[in-house]
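Remarks on the structure that follows.
Here the complex is missing a single protein chain, while all its other protein chains stay put.
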């Protein structure tokens, strides 16, 4: 296992950070968060064509850059730090991982190159209206007709579901859960953008009325694929959370140094100072956990299910804690719409709830370590 | 409902505090905690004969002083503050409440006057070796023979069980749980003192081998009696916890004022100062809750079951928190055997676990408010 | 259990209950959860506004006015009823029981009036107080500034004395109720050479003056309940300086001492209602049997009950003639920390649904989302919780102050 950050990875991080500062600064995030798809297509294309971010962890035979998930985790961290609102997690993680995990060579060849380049936005539709993140909660049905399959049912909380060109959907067949591919313009598919608590992250509800779909991978293999995707997604989400937490902490510390009250920087008062120290402990601990988890994915280690549950639970607690304290340390100004603190706060809460909250993942963790 | 402290109650508090400072100071507590029964009989008799503490809430017709539980809560608070190790909770609360709740006039007349005067030490044996505080956990059996009843089984975690002259025991009959009276010298009864984490509070294991016993109250009425006793005991325990928490906070604050580091009293550092403020909030909140709960008992309100669970859970959290922080604020010296901080710390943990911990009582509370 | 406050208070309760029964317009009842506004900062202002729009409101206001039950805690000589804190609490409880709103005069009643009563000249008292009671003068507060959060005395707004006027220039922040106000009570620095706390004056200004402008500051909840105010040479007669020039800090501190009070025994009611609503939500979502959620709800119930117990205890103490101690700071710390946690519990219970807002322009939120977001302000405004902890530690525990830093 390789841990620690190599010089190449530092370069990657710097390049992504520069790109985001230049092309997706917080002012752009604010503009896009008021739109329904939250996406600047030019920036998205540039991220794909110029930096190769979408395909960074996709193998070269499928048009990707063939780096490992350790590199993708760095990209995710920077995206999280910048509150980037485009469909990266949906397309480059959920959809790409599902296709890779499906073992379906034809589907991989069909979709991964354009996902890698950013031309195609994919997503995975698995959660339904009950909001459960459990694999078994799927009720949408897939029925084979003469030519292929038809999907009926509803999905909700679908990340960038209304923006994606390709929807990979989990549905129930007689032989168990299976994965299907549906193009965005399929007959019978209705997509509705949902207003989100975290406006920088877009969700949709999808209604399937006898929608024609292509099976991806084997019938009944959907549970295994979904399990894998959920684990990788949890780790990817944690990497984003790490980036956001680090940025929120930086904001708080910076403010504590310059804001004076009673003739002193507020950061010289232990009430603030010790709190920042505790937050640093948490962020550094999360960084260690994310690096390890990313290495686990990169090595396809059998530790993945355990570290996925562990790191998502921990990241959820840490990011929320930091983002909340960031508001408190800023005082009144931190409670305003104009200040960015609330954007991190809302992202922290939303990414805590997305894919299941800390308590949910700790329960998984308990099960997975044999409790 | 009368809330707040009257002038008479303040006098009572002052008298009890003076008495304890004089006759049961911490040096005496330390001496007695190394003995197996933890009791100075002279002090105990004086508390009964001179101050009437044991009978303070026992009605006058049974030889008590006929004050309310509000007054008894004040006594308990002071006993808790002084870490008094005698069998007050066992005799004046557990046993007295059980007798009063039993509705058995003969038993009341037989035992309460001598409990009130302190001549007789009573206790209630209900927990068994599995350590469960649930009413239904009782497995000890009572069987009627020609002349009376015989008890078989084991009790454990019995407060002052080896010191008491009268053991009131809960046992299972064909008609449900019932309450029985057993004199300490009964044939077939073996009593073993247990070494305790909190050496100032004594527990015993009792083995009953066909021990002759007298039924107290109706057959099958034991569940109701026990439920009542456990609620009152929880509130009484909370009053003790309040006293201990207040004293531990006083110790911490006092030390923070006099201990200098870096040329300043450590209490001028916000790390210490704000912690003390949070602790005061908790102790004051607990005081409000204990006063209300004591008033509920005094008025025999139907709120008792709810406030009992509530206040025991809260008191357990607060006392432990204060006692733990008291050690931290004292630094190295607070970790020594010679300093009293650990006596409060151990009492805090022991009284948290005794009668069920905070989580246990919160679960009860949830049920009792209809969740 | 109901508190026994002694026979005199019991008689007062009976009388005021009778009076309310005889005078409150039936139509007003249950229109307003009026006690929400007591502590949770803004949340509840819509209910109050709804009540004020009701046709019977004016009639009710008139009845209360005739009975001197507007600003009833003010001494009778200043137009009030001289009710002590216990009787104000009883009054509040009885209004709550009847389901009718108390007619309040906001900061004019709770802050400006007491300042004028304590520090004003007889002429100032005669002029300003009746206008507050009648509702003619509605005040907003001009204390905080962009550079002064916790450190209020660091304020920079200038007040230059020019003849018999003070000319005030500066920027104020976090003003609530600016749109409804026609007056503002301002702290400004009239003597820049004086020591930090000296040289500050407390001035009542005309908030409709053309040299006053303000703009709403949008909060993270999406609402804009506070304003930023620009005072650009606003003139006020020296008659409007309360307590004399350079004495403003003392006047303001007196004021703040009156900020909370009389609400002890009703404060918990809004939290209680909110708690039961959350348990209902938990039941509907099928998580009321989840041991983790049960623990959290039991914890929340405990906190709400403690607010009730503490309120009753405080009231009993007042009835026994005790001076209030650090209750105000403890109370503020308690409810604000509680409510943040409650918001988080609500989000846990809502789960995935908490990710989605209701449709509509702006940033509409569900009740639970709003509680979650709005709760973050509680530990900041009205003296941050860090400041409250300092106050508690120093005043109640006697811990030493932070040593002064040589400037």
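Letters A, B and C name the chains as they come in the text, with residue numbers starting at 1 for each one.
In this text, a residue touches a chain if its C-beta (ideal position, glycine included) is under 8 Å from a C-beta of that chain, and two chains touch if they have at least 3 such contacts.
Since the model is a prediction, treat every value here as computed from it, not as a measurement.
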In the full assembly, spell out which visible chains the left-out chain is touching.
A, B, C
Cross-chain touch to the chain not pictured, restricted to C:144, C:219 or C:295, is C:295
Option from A:15, A:28, A:135 or A:280 whose C-beta touches the chain left out
A:280
Filtering A:85, A:217 or A:267 for touch with the omitted chain leaves A:267
Name, in rising order, the residues on chain B that touch the hidden chain in the full complex.
127, 131-133, 156-157, 194-199, 203, 261-264, 269, 271-272, 324, 327-328, 331-338, 341-342, 345-346, 349-350, 353-354, 357, 359
In terms of residues, what is the contact footprint of the unshown chain on chain C?
290-292, 295, 403, 405-406
Touching the absent chain: which residues on chain A qualify?
1-6, 253, 256-257, 264-265, 267-268, 270, 272-274, 276-278, 280-281, 284-285, 287-289, 291-292, 295-296, 299, 301, 303, 307, 310, 313-314, 359, 362-363, 365-366, 369-371
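Going forward, only the chains that are shown with their structure count from here on.
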If you tally contacting C-beta pairs, which comes out ahead, A-C or B-C? Let me know.
B-C
Please indicate the chain closest to the centre of the assembly, with centres calculated from CA atoms only.
C
In whole angstrom, what separates the CA-based centres of chain A and chain B?
53
Can you list the residues of chain C that touch 2 or more other chains?
386, 389, 402
Enumerate the residues of chain A that touch no fewer than two other chains.
269, 271
